[in-house]
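== subunit A ==
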Amino acid sequence: MSPLDWWLLLAMLLFCIGAFGVLARRNTIVVIMSLELMLNAVNIALVAIAQFRAGSQGAGVLFSLFVITLAAAEVTVGLGIVIANYRAKRTVENDHFDEMKG
Partner candidate 1 sequence: MSWQDQIGFPVLSVITFLPLAGVVLILVIDLLRRPAARLGADGAVEGAVRRQTWWPTTYKVISLATTLAAFALTVWVLFVFDKSTSQLQFVEDVMWVRRFNIHYSLGIDGIAALMLLLTTLLGFIVIIGSWHYIKDREMGFFVSLLLLQTGMTGVFCATDLVLFYVFWEAMLVPMYFIIGVWGGPRKIYAAIKFVLFTLVGSLLMLVAIVAVVWYVNGQGAGLTFDIRALSDVVYPYHLQFWAFLAFFLAFAIKVPMFPLHTWLPDAHVEAPTAGSVILAGVLLKMGAYGMLRFCLPFFPDAAVDFVPLVAGLSVVAIIYGAAVSLVQKDLKKLIAYSSVSHMGFVTAGIFAAIAVADNAAGMEGAVLVMFNHGVLTGALFLMVGYLYERTHTRQIAEMSMLATPLPVFAGFFLFFTLGSLGLPGLNGFVGEFLSLLGLFEYSHALAAIGALGIILAACYLLWMYQRTMFNDRGEAGVMPAVSLRDISPREIVSLLPLVVLAVWIGVYPNTFLDFLHTPVQYILQQMGPSIESARDGAVAHLIEATKGLF
Partner candidate 2 sequence: MSGANNDVMVILPGVVVAATALVVFMADTLVGGRKWVLPWIAAAGLIVAAGVATAQWIDVGAIGSVWDFVSGSGSGLFGGGTAESGFASMVALDKFAYYCTLLFCVIGVLTIMLSDAYMKKRRDAMGEFYGLLLLVITGMIGMAISIDVIALFVAFELMSLPTYVLAGFIRGDERSGEAAIKYFINGAFSSAILLFGLALLYAATGQTNYASIAAGLNNLGADAQSGLVIVALVLVAVGFGFKIAAVPFHWWAPDVYEGAPTPVTAFMSVGIKAGAFVGFLKLFTVAVISAPEVWTAILTILAVLTMIVGNALALPQRNLKRMLAYSSIAHAGYILLGLIAVGAGNVSVGASGERVLDTSGSSAVLFYLGAYAFMNIGAFGILVWIRNRRAFRYTLDEVAGLARSMPWTAIAMTLFMLSLTGIPPLIGFWGKLYLFTAIVNAGMTWLAVLAVIMSAVSAYYYLRVVWYMYFREAPGVAPAGAGAAEAGAVQAGAVEAGATVAGAPVTVGAAGALETGAGAAAAEATLVADDAGPAVGSAAAVVIASLGVLVLGLYPSPLISAAQGALRVLLGG
């Protein structure tokens, strides 16, 4: 395997861990953390590609910068929603939000 493949494998692993966290954890805070993990996994991939992929012109680095910014915004919004919900319902367990279904 080329170095890039290793990096991509790492990214993939981290991404999967993050995804597993989203699926498995009930605490919304942890879920948000997992989401961040997923984004950062992609960041690793992007930087790695930019570094190792021929002719990639380094756009990946640029991309990852954007992603970092967006991730921050995302967390902000997410936590805001969690807090608002906590005020209303006194819980951060996302299982408790299943009033609407079917």
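By our rule, a residue touches a chain if its C-beta (ideal position, glycine included) is under 8 Å from a C-beta of that chain, and two chains touch if they have at least 3 such contacts; residues count from 1.
Candidates were picked such that all candidates are chains of the complex that A comes from, given by their letters.
Worth saying up front: this structure is predicted, and the values here are computed from it rather than measured.
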| item | value |
| --- | --- |
| Selected neighbour of subunit A [touch, this complex] from 1 or 2 | 2 |
| Touching residues on subunit A, where the partner in the complex is candidate 2 | 4, 8, 11, 15, 18-19, 22, 28, 31-32, 35, 38-39, 41-42, 45-46, 49, 53-57, 59-60, 62-63, 66-67, 70, 73-74, 77-78, 80-82, 84-85, 87-89, 94, 97-102 |
